[in-house]
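A single protein chain has been omitted; all remaining protein chains appear in their positions.
The first chain written gets the first letter, and so on, giving A and B; residue counts start at 1 in each chain.
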Amino acid sequence: MQTTILKAASNFLLPVLLLFSIFILLRGHYLPGGGFIGGLIASSAFVLDAFANGLVYTKSMLRFHPGFLMPLGLTFSFLAAISPFFVGKPLMHALWMKGHIPVIGKLGTPLIFDIGVYLVVIGAALTIIFTISESR
Amino acid sequence: MEVVLAIITGILYAAGIYMMMRRSIVKLIIGVILFSNGVNLLIFLSGRLKKGKPPLIPESSDVFIEAYTDPIPQALILTAIVISFGLQAFAIVLVKRAYKVLHTDDLDQLNTTDEDS
Partner (left out) sequence: MLIVVLIGFLLSALLLFTGNFFKEKKLSTLLTILPLGILIYLLSFGQKIAQGEVIYLHYEWIPAFDVSLNFRLDGLSFLFGLLISGIGTLVFFYTSSYLKGHHFLDRFYSYLSMFMAAMLGLVLSDNLITMFIFWELTSITSFFLIGFNNESQSSRKSALVALGITGLGGFFLLAGAVLIGESAGTYSISQILSDPEAVRSGSYFSLICIFMTLAAFTKSAQFPFHFWLPGAMQAPTPVSTYLHSATMVKAGVYLLFRFSPVFEGSHLWHELLLIFGAVTMIYSAYHIIFRIDLKSILAYSTIAALGILVFLIGIGTKMAITAAAVFIVVHALYKASLFLIAGIIDHETGTRDITRLSGLRHKMMPIFITGVIAAAISGGIPPTLGFIGKELIYESTYHFTESVVFLTFLAIFTKILLFYAGFVVGMKPFTGKLPAALSEVHKPDIKMSLPPAIMVILGLVLGIFPGFIEDFISAPITQTFGFTDVEHLKIWHGFSEILVFSMVTILIGTIMYLTLKPNYKLKGFISKLEVISPLQLMNDLNQGFEKISGWWTNLFQNGYLRHYVATCVLFMVISIGYVVVFNFNLDLADQAFHQLTFHEVAIIVIMLGAVIFTVVTRSRLAAVVAMGIVGFSFSLIFLFYGAPDLAMTQFSVDTLTVILFVLVLYKLPKYLKLTKNVLRLEHGILSLTFGTLVSMIILMVLQQPVQKEVSEYYGDNAYLLAKGKNVVNVILVDFRGIDTLIEVSVLTVASLGVFGLIKLRIRSRDKK
């Protein structure tokens, strides 16, 4: 399946899709989107890349095993969940920074939580697909 | 539309169950997937349908001005879809492994825990 056209296209598509997934992730609080969808789009981007350039290439480009994204993401989400304890609020209480940032809107713990979800989804999906396609 | 979707849900349930009762292990997984689609649709329907009214608060306002689709079933289904992806992946790999080890995908031959059978 490693055609030249797909290869050439994917070299452009991967960064574009990744950027798009991050955009989807960040705007999730206001418009359709969020960590789950963003994560799935990002994993699709990597899978597409693997189809075009081969699994070995994609993995070497990633530099680390995608599985490590899972604990990382869990840590993000967990910290976001427990951070209200430090200011004496109950678990999962949302904390927001003042001010407004374009696209993202407001910055706060729910966003960090969503980033965690995003990372876990990418990690899980890629781990599953990479392991399966590696196995003979 | 609701009536048609209700019937489709029934068909998905029936197809899922029927596939689960086959002996081929691949069909079992397909059955589970169809079935979970049916369940998602059932949850979606139980929140009632509203055409083209996503649960997004308009940019100019702080609260909803007009009627909107029930967000709770959507949150539930979103979760369910992602989880069932994990489930399906696990099931597929399990099947693959069972086939590798036992050289059969006939469920009737997988009914014992003994290694030697």
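The definition used in the following text is that contacts are C-beta pairs under 8 Å (C-beta built on N, C-alpha and C of every residue); 3 or more make two chains touch, one makes a residue touch a chain.
Predicted model only: the values in this text are computed from it and were never measured.
Summarising the interface, chain A meets the missing chain with residues 24, 28-37, 40-41, 43-44, 47, 67, 70-71, 73-74, 77-78, 81, 91-92, 94, 96, 105-106, 108, 110-111, 113-114, 116-117, 120-121, 123-125, 127-129, 131-136.
Not every partner is drawn; the one left out touches chain B at residues 1-28, 30, 33-34, 37-38, 40-42, 44-59, 62-64, 68-72, 74-75, 77-79, 81-90, 92-97, 99-101, 104-108, 110-112.
The rule we apply is simple: only the chains that are shown with their structure count from here on.
Inter-chain centre distance (chain A to chain B, centres taken as mean C-alpha positions): 24 Å. Residue ranges of chain A in contact with chain B, taken from their complex: 30-32, 36, 40, 121, 124-125, 128, 131-132, 135.
Across the interface of their complex, chain A is touched by residues 54, 56, 59, 78, 82, 85-86, 89, 92-93, 96 of chain B.
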